[in-house]
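Missing here: one protein chain of the complex. Every other protein chain is in place.
Then we have chain A:
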Amino acid sequence: MPAPIRLRELIRTIRTARTQAEEREMIQKECAAIRSSFREEDNTYRCRNVAKLLYMHMLGYPAHFGQLECLKLIASQKFTDKRIGYLGAMLLLDERQDVHLLMTNCIKNDLNHSTQYVQGLALCTLGCMGSSEMCRDLAGEVEKLLKTSNSYLRKKAALCAVHVIRKVPELMEMFLPATKNLLSEKNHGVLHTSVVLLTEMCERSPDMLLHFRKLVPQLVRILKNLIMSGYSPEHDVSGISDPFLQVRILRLLRILGRSDDDSSEAMNDILAQVATNTETSKNVGNAILYETVLTIMDIKSESGLRVLAINILGRFLLNNDKNIRYVALTSLLKTVQTDHNAVQRHRSTIVDCLKDLDVSIKRRAMELSFALVNGNNIRGMMKELLYFLDSCDPEFKADCASGVFLAAEKYAPSKRWHIDTIMRVLTTAGSYVRDDSVPNLIQLITNSVEMHAYTVQRLYKALLDDISQQPLVQVSSWCIGEYGDLLVSGQCEEEEPIQVTEDEVLDVLEGLLVSNLSTPVTRGYSLTAIMKLSTRFSSVNRIKKVVSIYGSSIDVELQQRAVEYNALFKKYDHMRSALLERMPIMEKTASNGPTEIVQTNGETEPSVPDTKLPPLITQPANQANDLLDLLGGNDVVPVIQTTLPTKPASAGGELLDLLGDLSLSAIPPMTAYNKNGLKIEFTFERANPNPNIAVITIHATNTTEADMTEFVFQAAVPKTFQLQLLSPSSNIVPALNQGSVTQVIRVLNPQKQQLRMRVKLTYTHKGSPVQDLAEVNNFPPQSWQ
């Protein structure tokens, strides 16, 4: 068997292939040779063969048959073999294959090898692709190496530990003792990797964070030395001493100083120093400044420092380097909520960035511009944004249009301006507007009562020009259907009324029906609009004809509509005018969480007062006793509660009750509890048909920045009442009022006594359990009378 060809030879040969097919042939031939060589268990050339295999793998060819060979190479004593073996393992194996576990023993041996470069290989491989099982088995070895005095190994062990912690977070505790004097190292490599390790630990565990907070002074000192020390040839990058280490320290300081006043104060000086002294002519200096700004904005820094940070970002915006501008816009976006006024000062520069040639910068500038729009600058900003909408790439148009609509809705100085802005968007970017904008716009137009004539006129004119943009066409046809009478009567206050006849209007709408440009949805809109005009126009016969034609349309939706409208003309003509009346003003529904209507999901209400409440106690008995003890006395009844949260009742219940008891809204809601960011509101209904049952729905919301998990609401009432708690909607109260937990309480009050309640709340907030008791006595009289 001739010696297998060398790696470089193979590479040269493969590169001479002129076609893909030729290359594939060469590779297949070589793979066959390699396979037979592997079968012969040839130790001498195994390394060479695996290296060739790795090359072919990089070209995209399968190389799985080399996996075991990599393991054999790793087990070899030769350093060359180990090097290629470990490389092969990192490239060909991953934790999805069971084969990788066979490496564990080899790695363990190599971690204890006499040569540090072999130990280094093992640490590197473990730190790059070690699976959770491997990490568990070898964590002890890594920990040992973390304490060694050999800086070459120590730095690798630190990063390997980072990987272990990422894979198996429970092992974090194990590395704690070894971190004791990591920061007193002089070696930059070890310092850098130690800071990375500390960062990882602090990010994952609040306890570690508390523990390591005491390192802040030491970190500040190290950073100071880096800045103040003279030129150090070993770590210098364009005049800055070890920027990699500086940035990592700044990042760790950010995590340690977040939400802690003392630590933040200890860092103020050094941050100011870095911010003012760093050389900004090259990218490396700006990288450090960028990290500094992020840190200043995230910790509890004093306002002077924050202003300094925003000004740095402002300077970044004027930098010639695109990357710097991009990074500035991204950071400003993050800070615009908290430091709105400071960012506003740079508004004009930001708006200029809308005209930048770079796509990424334009996108960021657009997002930031929308964030900066407020009541004062709306007119100016909208002008710029609409100009941007006209000229920007299609990929931006949808987002920009949505942004314009939102901003206009929030800050429109007048209704006319609002309508004009919408018109502008629909006519310039009409086809990119999101589908859900159409109903929103329709609602907006409906609610601007005095602008109806103006709106329909403008939309009509737009329709005459262009019927290709579907959202525009849909909104226009809806409006013409609604307000066609205003259009024809020529009564427009805002601008010169146009003269248009009923036939012209119907021509336009019929044109939409037949046009190739109209989507089925649009056709539906126009057919309905034509139908609505039958009560507003006098040319009813024409409309009847159109509607009957579409009764045999191929499009099922159109056909159905036409048939129904036909029926309306023929059999139900007396109802037609009522049905096609002007739409009332629509309320925007604040839909969040289940409705307050009684959940008629099969639970029989009439039987509740008769039967004993079923024993649904799934909590341990002592908890119920605790509640009794805490509440004291004999006049309370233990709570009965289901513990598992289930989805609230379906909408079927709602529908039934829409037609039901109209006195539902008579009882005003009340706030039962409001402490530590947790607010619980009670809303009331009377259960129909039993008036003795008050149905209370609790809504729990959370204004703090952390979620409240494992939230449990318990209640107890005096003996004369009976109480039933249904399942809660969930047991997590999301932070910052992003949602609420609702739960229904049914209170039977046959003796019509004044309702009193004791509530007990338990939840976990920011890692610690919280418990509170409260009395609720402020029930409105209507709830129990």
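Following the convention adopted for this analysis, contacts are C-beta pairs under 8 Å (C-beta built on N, C-alpha and C of every residue); 3 or more make two chains touch, one makes a residue touch a chain; residues count from 1.
Assume contacts and distances are computed from a predicted model.
Trainee: Suppose you had to identify the omitted chain by its UniProt name; would it be "Septin", "AP complex subunit sigma", "Transport inhibitor response 1-like protein" or "Myotubularin-related protein 9"?
Mentor: "AP complex subunit sigma"
Trainee: Which listed residue (A:H188, A:H452, A:R536 or A:H699) would be found touching the missing chain in the intact complex?
Mentor: Touches the omitted chain: A:H188.
Trainee: Pick from A:T179, A:S205, A:S264 or A:N286: which residue touches the chain that isn't shown?
Mentor: A:N286
Trainee: May I ask which residue of A:V247, A:M297 or A:M531 touches the chain that does not appear here?
Mentor: A:V247
Trainee: In the whole complex, not just what's shown, which of A:I34, A:I84 or A:L512 touches the removed chain?
Mentor: A:I84
Trainee: Which is it among A:M103, A:A139 or A:L159 that touches the chain not included here?
Mentor: Spelled out, the listed residue whose C-beta touches the missing chain is A:L159.
Trainee: With the missing chain put back, which residues of chain A would touch it? List them for me.
Mentor: Per the touch rule, chain A residues meeting the hidden chain are 7-8, 11-12, 15, 51, 54-55, 58-60, 78-80, 83-84, 87, 91, 94-96, 115, 117, 120, 123-124, 127-129, 131, 152, 155-156, 159-160, 162-163, 166, 188-189, 192-193, 196, 234-235, 237, 242-245, 247, 251, 283-284, 286-287, 290-291, 294, 322-327, 357-361.
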